[in-house]
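A short write-up of the structure that comes next.
Omission of a single protein chain aside, the complex is shown with its protein chains in their original locations.
Every chain is named by a letter (A and B) in the order it is written, and numbering of its residues begins at 1.
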Amino acid sequence: MLPGFHLTLGFTLFYLGLIVLIPLSAVFWKTTTLSWTDFWHTITQPMALASYRLTFGTSFLAALVNAFFGLIVTWVLVRYDFFGKKIVDALVDLPFALPTAVAGITLASLYGQNGWIGRLLVPFGIHVANSQFGIFIALTFIGLPFIVRTVQPILEDLDPELEEAAASLGANRWQVFWRVILPMLTPALLTGFALAFARALGEYGSVIFIAGNIPMKTQITPVLIMGELDMFDYARATALAVVMLVVSFVLLLVINLLQWWTNRYNTTNLA
Amino acid sequence: MSVEVKNVIKKFGRFMALDNVSLKVESGELVALLGPSGSGKTTLLRTIAGLEFPDNPGAAQVLFYGEDVTSIPASERKAGFAFQHYALFRHLSVFENIAFGLRVRPKATRPPETAIRSRVDKLLQLIQLEPLATRFPSQLSGGQRQRVALARALAVEPKVLLLDEPFGALDAKVRKELRRWLRQLHDEIHITTLFVTHDQEEALEVADRVAILRAGRIEQIGTPDEIYDRPASPFVYDFLGNVNLFSGRVKDGSVVIGETEFALSEKTGELDIDAVAFVRPHDIRITRATGDQKTFPARVLRSNAAGPLANLELERLDGGGSFTVQLSKEEFLLLQPKAGEQVFVALKNVRVFSEDYSI
Partner (left out) sequence: MTPVISFHPHSPAVPRRSLSEPPFVRRVLLGTALGFMALFLVLPLAFVFTQAFAKGIGFYGKTLSDPLAWKAIQLTLLAAGIAVPLNCVFGVAAAWAIAKFDFRGKNILLTLIDLPFSISPVISGLIYVLVFGAQGWLGLYMNADHPYLPWLANWLNDHDFKIIFAVPGIVLATLFVTFPFVARELIPLMQSHGRQEEEAARVLGASGWQTFWRVTLPNIKWGLLYGVILCNARAMGEFGAVSVVSGKIRGQTNTLPLHIEALYDDYNFTGAFAVASLLAFLALLTLGLKTWVEYQHNRLQERNPPC
């Protein structure tokens, strides 16, 4: 019996309530000031629907691309030795550490018509700034660490004997990867994918500078909420926020289930 | 008496860890708490240390030298506790681990630095680890860690020493050395000591008295001789070593197994009931001829004479099943039983248990 249980749990609950739960409950209070028709109208107006499509579509695509390249980066970091590996490993977390506003103006300028990369793309008729492609670039930037950091520990702990067993049974290197390694990484890879996707859905700072925020075309949902707030229409902003919150909570549930699956998967494999 | 526990009930969820347990330990005694896992022995030890508290604080009591400590927290109870996995502070050296209990005392009662040093040095000498004082726990072997844990517990001059599976995590050879060392240590410093173990051999060898626990209750308590020779229940009998079971009938001071009558050590009076006779493998004799002794016939199934003792597996000819016999190497070489051969079997120290009766 250690001391301090009531003190620490009491403080935890108090602080959680004060900073998180009470303010969050205000969202549901504010929603009730809208009638059901108004609420429904707000969340299904064409601009909102277009923003959902855009936000979900680009987030999904960015998470998918990250899953692919993130897996390769993880593989290289875990399995190969090369010069500067420690720096590369540390750099993976840059999107976490770099403030989103900095990422936002950097990507916008880099891919702008006069930017280092944008300039190269203009001759091909590709315009990244103020386009959905730009949003995709920003969301890819912020999502990379999620994949690498979820898959990395699993790949590190993978028992080499499994691969040796597969090889001794006649599997070639590709078969070993495809039939043995990848299935064992799948739960972690899905978790990482879901985390990157969830983060991308709510992203604001790194997107607004490159997106141009053209209604119906490059306006993501958080920007739409921001627009309502700028017009002091808090009820409509809150209605849109509720949609995003519900999606976030569902994703949170999915991620918890995935993590539970990852853990179970790995413990049964150890036994 | 020095340490006494009265009527302690402790549940974890629906699991009954301690079911109204009472126990008295005399001053200077070394008592073993013996039982299978889940029998409540560690919970009892932790309750004495103040790491768990009884669910029935009104009725339950923990007394140290007559003083009621039931509601006193662990930090003020002055019980020395050695944890099963040692729980050494990994960031502190051996020396600082042992000194910890002295250093955390309030300023008024804290000994001066020189006194702490000399006390720790003395304990290091006692556990024979003086050269390792500056090492960290991870640099020690399992046996050394256990000795440091003991010294750390002793440093605060506890009223009682509580050891949770003190040798559980060690390999067989170190275990034997260390338990002899513990017995010697106890004979030197005579501190009231309770230790938990699931190893009956360890309990019988080291302890003055052994308490056997089962499902949250104390099944029997007594000296090693008492509990080995006069187990109070089939459970204790079984737990304390190998045993053969022969079903038969109890009649007028003797037990009938097959067609042979064996005398019981105690009178039963007028009785005629079904019962099970318990006989240890080393209380069975084998002969080639019946002689005067009461015997029954059996067939040798197989034998194994590796080591100082020989183990035989025999089968009753009347279809009553198989049993094991332990012979000394000399007896075995003299007799040289062959597999498939028929022999005669004599029993001694037969104890009988039936559902409502035991001798």
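Following the convention adopted for this analysis, a contact is a pair of C-beta atoms (placed from the backbone, for glycine too) under 8 Å apart; a residue touches a chain by one contact, two chains touch by 3 or more.
Computed from a prediction, not measured in an experiment: that's the story for all the values here.
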Revision key, fill the gap. Logged for subunit B, residues touching the omitted partner chain are 49-51, 73-81, 83, 85-91, 100-101, 104-105, 136-138, 140, 145, 152-153, 155-156
Check your understanding: Which subunit A residues would touch the chain omitted from the figure, given the whole complex?
Key -> 2-5, 7-9, 11-13, 15-16, 19-24, 26-27, 29-30, 69, 72-73, 75-82, 86, 88-107, 109-110, 115-117, 140-141, 144-146, 149-150, 152-153, 156, 160, 163-164, 167, 173, 176, 192, 195, 198-199, 201-205, 209, 222, 225-226, 229, 232, 234, 237-238, 241, 244-245, 248-249, 251-252, 255-256, 259
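Operating definition for what follows: only the chains that are shown with their structure count from here on.
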Exercise for review: Could you put a whole-Å number on the gap between the CA centroids of subunit A and subunit B?
Suggested key: 57
Review point. So in the complex, which bits of subunit B are touching subunit A?
Key: 50-53, 73-74
Revision key, fill the gap. The residues of subunit A that touch subunit B in their complex are 1, 3
